[in-house]
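Let me give you the structure first, and then I'll get to my questions.
Excluded from the complex is one protein chain; the other protein chains are retained at their positions.
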Amino acid sequence: MSVLLESSSTSAAMRRNFWAGVWRVMKRKPSRMVGAVLVLGFVFMGVFGPMFYPAQLPLDPTQITAPPSWQHWLGTDDQGRDVIALVVTGSRYVLLAALVTAVITVVLGTAIGLFSGFKRGRWDNVLMRLTDMKLTIPGLPLLLVLSTVWKFSSAIQMGLVLGLLGWGGVARAVRSQTLSLRERGFIEAARGLGLPTRHIVGKELLPSMAPYIAMNMLIAVTGGVYAQVGLFFLGVLPYESNNWGQMLNTAVFRSGALQVPSALGFLIGPLLAILLLTLAIVLVVDAMDEIFNPRLREE
Amino acid sequence: MTRTAPGVRIDGLTVVYKTPAGELPAVRDVTLTLEPGSITGIVGESGSGKSTMALSLLNAVQPPGRIAAGSVEIDGLGDVVGLKGEHLRKARGKHIGYVFQAAQNSLNPLKTVGKQLLDLGRSHGVEDLRGLVREAKELLGRMGLDGARVLDSHQHELSGGMRQRVGIMLALVLNAHLVVLDEPTTALDMITQANILKIVREVHAERGLTTLVITHDIGVVAEVADRLAVMYGGRLVEQGPTREVLAAPRHPYTRGLIQAIPRLVGDIDEARALPGRPPTLATVPKEGCVFRERCALRMDVCDTVDPLATADGSRVVACHAVTANVKEHA
Amino acid sequence: ACSGGSTNTSGGSGGGGGLFTTIDVLKPGLDASGPANPWAPKGNSFLGYNAMKLGWIKNHLTDPNQFYPGIAASWEIAPDNSSITIHIQPNAKWSDGKPVTADDVKLSLGLASTTGSTAFAVTPGAAGVASDVQVVDQKTVKVSQDMKNPSMKFARGIMDNWVVPAHVWSSLLPADFWDKLKAARETGADADKAREEILAIGQKVLAFAPPKDVSAGPFTLERVNPGEALLVKNKNFYNAANVAPAQVKLLNYNGNEQIWNYLSAGKLDQAGFTAMPTDVMTRIKNAPGSNVIRGFSPVAVGMAFNQSKKPYDNVHVRRGLAYLIDRDQVTKVASPEGGTPALTTSGIHQKPAQEWIGSELASLNPYKHDVAKAEEEFKAAGLKKTGGKWTLADGSPWKVSMRAPATFSDWISAEENIKSQLIAGGVDAEVVTVADYPVYLEELAAGKYDVGFWLMALGPAPYDIFQRLYGASNGWTNVAGKVAHSAPGKGGNWMGSAEEIDVEGVGKVNPGELTAKLNAATPEQAKPIMVQLAKTANQDLPAIQLWDYVNTQFTNTSRFTGWPEQDSDLLRLNAGVWIQLGLIKAKQ
Amino acid sequence: MVVIARRLAGHLARGVVMILVVATISFFIVRSIPGDPVAANVQKLIQQGMDQQAAEQATRVLYGFQPRGSLWEQYVQYMSGLLRFDLGQSITHAGAPVTQVLGEAAKWTVLPVLVGTLLSFLVGILMGVYAAIKRSGKLGDILAISGSLLHGVPQYVLGLLLSAVFATLIPILPGDGPVDILFEPGFNAGYIGSLAQHAVLPVLTYALAAYGGWILAMKSSVVTVLGDDFILAAELRGMKRSIIFRYIARNAILPLFTILALSLGLLLGGAVFIERIFNYPGLGLLLLDSITMRDYALMGGAFLLITVSIIVANILADLFYSAIDPRVRSGEEVSS
Partner (left out) sequence: MITGTGVVKTFKQRGKMLGAREVRALRGVDFAIPKGGAASFIGESGCGKTTLGRIIAGLETYDEGEILIDGVSMSPLKQKQRQPHFRKIQMIHQDPYSALNPTRTVHQTLFAPLALRAGQTGRSRAWIEERAAEVLSLVGLDPGTVLSRYPHQLSGGMRQRVVIARALTVDPEMLVADEAVSMIDVSLRLGILALLKDLRERLGVSVLFITHDVATARYIGDDGELYVIYRGQVVERGAVDTIIADPVHPYTQSLLSAIPVLHGLELPGEQPVTPLESLDESQADEGCLFARRCPFRGERCTSERPLLQLTEGVPQEHACFYPERRSVIARPMSEV
């Protein structure tokens, strides 16, 4: 038992080391801190943001698509609602859908990639053909065509569809990782020892790929945001609540944000949100890259 | 033009690598002379600093490493450590041939050997490219290969042994007379290894070279080298004529190393492993003898004082115990 | 943001020349490969420029049969509406120099009947259909109406037709075409076959690509690219001397925002109506030479109810909502430039309403914004107010769910605003957009929505006005002059009004049958019916009339002058017609 | 050569299967779209002043172009048409063959996409090499982060920003349409100039959108190659820097060809946004229009064409790849 205690205490120490390493990596480039803070900010915004506003945003019919002012930092929309309030309240749908997208993308992609790479043979062939096909069919046009059939009435459904369309890349990457890990002696040894597949996949393969999967997940979040915002922007999706894409659509195609500078704030709001989210995730992924990939660690 | 084999004098060479723990020496205060026309073998275990030293001969230590002190005098070139830019580049290849560790991958996978040969010629301003190709074919033929076919091949079409021979050809084709071979036979099987070693010996003799062979396998050195130098933890611990060192190793590490070689005949119990494990850059003792942790002859002085390399005839040893012994006898 | 090239001066004989830049608001997305064929939906025939009609319909408040001359220089309508005699412009020539003849007109009318035309419908028993086209002489044609089911709009149906050169198009119609047409208007197997054949010809007509644009209009098509179409002056045009521009450039657009762009840059000499936000309007008005002309647009939008859904079956709920919604605010937010708040719900646009129902207009309930009255009505409907929120009689929650197609920006804006107003008034509400108009219409007709927006008051013909409220969408179909009614939820009846309504001061009326009568009624006969129907619509509120559209036209005085006046009856016609009538002059 | 031919055959076979599958998918998706285009068209005509009956008849004529028969019959008809490169007739274009309409639109998509790709490829790999060499410096860092950012930002954001800045705030470039009419089409300076001027913003958007990806891919590829033994070996042989640079470049670019195909797919997909923003009359806009107009044949055709271009691009990229990689040429399996 003492052995066990010792081993667990050292692994705790290892973990502490890990966090210390994380801290070091983050500290080395201040931009990464900015990224982490921004990501947390977006999470906060999606979870708690809407609580700061009434369900029905106050509107001011005397200030329709007004330019930025002290009262409305980014101006107002075509109904006279504050753009920042719209960005914040609209974030929940967008981020939730993106999260669902990311989870489904990663879970499906990882599962299929793992299965394919681990089983190899016929299943691998079939699954990879399928993945190839998914990767070849361009996502956006397919979504456009699908959007006429599907009703993306809730964020969850939206995420579901995007996720179901998006797992190809992850599956591919995970499969090639699995294939290369498979060749490593320790996986073969585990099989030789008669360890169950559950153990091999869960304890040996997945932990080695975890950082990679986590990065993919973050990237999938941005992918999810872009796809749905894009669809709303094109105006091919019906909507029930405000969201960034619908804001872009209204700003550009209804309020003339590209024609009259006074409506520019209305356009900038959601654009800024997307840009910041991208920046945040890029910075965090950059940090993760270094934390998890000692080969890239430049001294 | 036939140049004679150059001599090389390495003096007080120290090479450091920048690590999170600061700059640590991978080669420390090494002094070694390569006699013109000799084959010198350097043996040492993984991480003992062999490759680093070999690269220093071309002033080609890769960042984050750098030559921190010492000089490498090569006849006809001067101190290589001071060479820079075009001079340095021209020296490489033309004066010093280098056969890469893991020569398996020392060729551009996208170009045929012949094209790379021409690139090499152009880099060194060779006017007579036809002559260069002829020379290359001759060299390859000398090593038992079909020159035309090899020049027309890509790397992946050649076997390990063939690639290694191509590596040797590229090192020699510009008429370099100092050749450095870093682990020329690692990852080759026995028969190919024997073949390559034979070629190295023959080419060395025919062309009148000064050759440095680096390896972790004493057998390889024993086969080819006239002189043998043993490295441990970045230090040169013993050197001398190969046969003498093998027959009567003085440094306890050399002795242990030779004793640890599995032998084909004789009592298997005679062979025994060295205790402990080889040091890494971070675990090499900063002061005192680098080998003391595993040494059977360890004395108090070993903990604090780095033993000087002491010459005794053609033999040089850096060990307090041995030096003390010699003095006693003297 | 075009950096236009130098103006090609091929020179017009009269009017001063120059390049006239405009946009055809009915034709988004120019198709560079489209033929110069007025029937082709993506064709490059532009009304008034290189595509000619017999006459141009005036934007009259009440009379559908007033025209400006087109190919027809003059016309006589028989007093009983049984025929119209058309006199072709004596000098009219095609751009290849051949004269425009009665044969051209007859062939064009034949072509029209294959592609769908009011006066040449092939449905048996359709109203206002021509029974005969007669070439009186080379420049005169007489067309008679089939008096079995006459329509007030017969003359309009004839005059509003394209005229194309017979020598280019004649191959499309078979020799026995006119007999076929007659047969098609009967019933029975032979007629079905004839209709099929005509349909097939129609498709050929739609897809027909004349090798070259031969036009009798003021311009001919020079070239089209995906961005713009260029037309040059037709020297053979009968009124060429008075046509000012030497060239016309029709810009392509895919979305309104492009038109805004062009207008704010002062680049368009004229553009038809497009919805726009106030700021954009201001910017456009500030462009040098910018000029806005407003006139009558015979259409209004209403918030229509599906009366088979609770609680909208209750007239008090509908009235309560009418009181609760401030139409001024809705209009201001949603259509500040393109509409005026409806005075009340009469089913008629406020401008012609005066003409049609006169003093009776004042007796209609204006449903002025009045929260107290709304509460009264809700109470009368049995709704309950708990915790500041109105619920259904049984206490279950009530949410007004409004739908609009996502592509209709003003409707969405309006619904969003109404939503805010309703929530402020204690009525929960939501706006759900629908991907696009086709889906919207399909689901609306299938009765899937509670509340939707609906165009109404389509003038100027009285039948058309009320047909929107008491026509097929409300269960009444008018086939061959006979009215049938289908039950709510069936046969496209999604509004589901009662078949008979007891109207205060009028008595029991069947609005569908009344509406059908309007088809053949003279204005004098129509007026009392209009009063009855207006009262019915006002009291029963199948829809709350929100705003009446305004026809807003944009012109620019920097390069051309002679634009129509405010409220001119030229206003629903485009600049091509103004130019060919000789109104537009180059600025000196 | 045999290997390449065999690869080509394999690709073609797979490509054909893929096209058939995509055609089938698009056929069925398109047929299951809700919404009544007929009613919508009638309403549209009524709004334009036609009366109900006429509108209905006109619509009937128009929709006569739609194929009839059971779904299965239509499918067979569609697929057999496909073999003859016949994709049916467009309704919005009054029976014009879909292939013709697509052909008209395709040039407005393909050209800018190609130019954009090429441009971003050239600049991107140069910057990528630079970022790899300077990877521990500030500038390399900035390049890498900006690459990630550009790579991450969706095309429409770039398009909107460019449009807002260069066509609205400082209107120095045309922000919509492909060309001005007043120039006689053909090889004259005015026309070509106008074409070029109008293409600047869309092409720039395509290029910017792809550029980040190139930087990142090239950087990581160069870093990998720099670590390869043969580069050090070449240096130790005293090879000229320029030759070593060529060695690095060629080996580093090689794996990018697989990405090339992928990026083309991405760009073609993004054409919808860019063409919508800049009103460029290409395939994307056509697809969008056909969806709102419920022009089934056209919708299916546009979707199919976009997919087929990607498949073809994939094949070309792979062939190109095998043409310059001797390992593939001699049939060895190269893991990339």
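Quick notes on this structure:
Read from first to last, the chains carry the letters A, B, C and D; within each, the first residue is number 1.
Heads up, the rule we're going with is that a residue touches a chain if its C-beta (ideal position, glycine included) is under 8 Å from a C-beta of that chain, and two chains touch if they have at least 3 such contacts.
Everything numeric here is computed off the predicted structure, so don't read it as measured data.
Checked against the full complex, the candidates B:Ile42, B:Ala91 or B:Val220 give a single residue touching the omitted chain, namely B:Val220. Only one residue from A:Val22, A:Ala111 or A:Leu195 touches the chain missing from this view: A:Leu195.
Touch with the hidden chain on the side of chain A covers residues 1, 3-4, 6-7, 9-11, 14, 184-186, 188-196, 199, 203-204, 207-208. Listed for chain B, the residues touching the missing chain in the whole complex are 45-46, 159-161, 188-195, 197, 216-220, 222-223, 242-247, 256-258, 260-266, 268, 271-274, 277-278.
Keep this in mind: only the chains that are shown with their structure count from here on.
Centroid analysis (C-alpha atoms only) places B farthest from chain C.
A straight line joining the Cα centres of chain A and chain C is 47 Å long. Per-chain CA centroids place chain B at a distance of 93 Å from chain C. Along chain A, residues 148, 236, 252, 258-259 each make contact with two or more other chains. Within the complex formed with chain A, the chain D residues making contact are 14, 18, 21-22, 25-26, 29-30, 32-35, 135-136, 141, 144-145, 148-149, 152-154, 156-157, 160-161, 163-164, 167-169, 175, 223, 262, 265-266, 268-270, 272-273, 276-277, 284, 287-288, 291-292, 299, 302-303, 306-307, 310-311, 314, 335.
Of all residues in chain A, those touching chain C in their complex are 56, 59, 61, 64-65, 78-80, 147-148, 235-240, 250, 252-256, 258-260, 262-263. Interface residues of chain C facing chain A in the complex, by the touch rule stated above, are 255-257, 260-261, 264, 276-280, 283, 329, 332-333, 406-407, 409, 413, 416-417, 419-420, 423, 430-436, 439.
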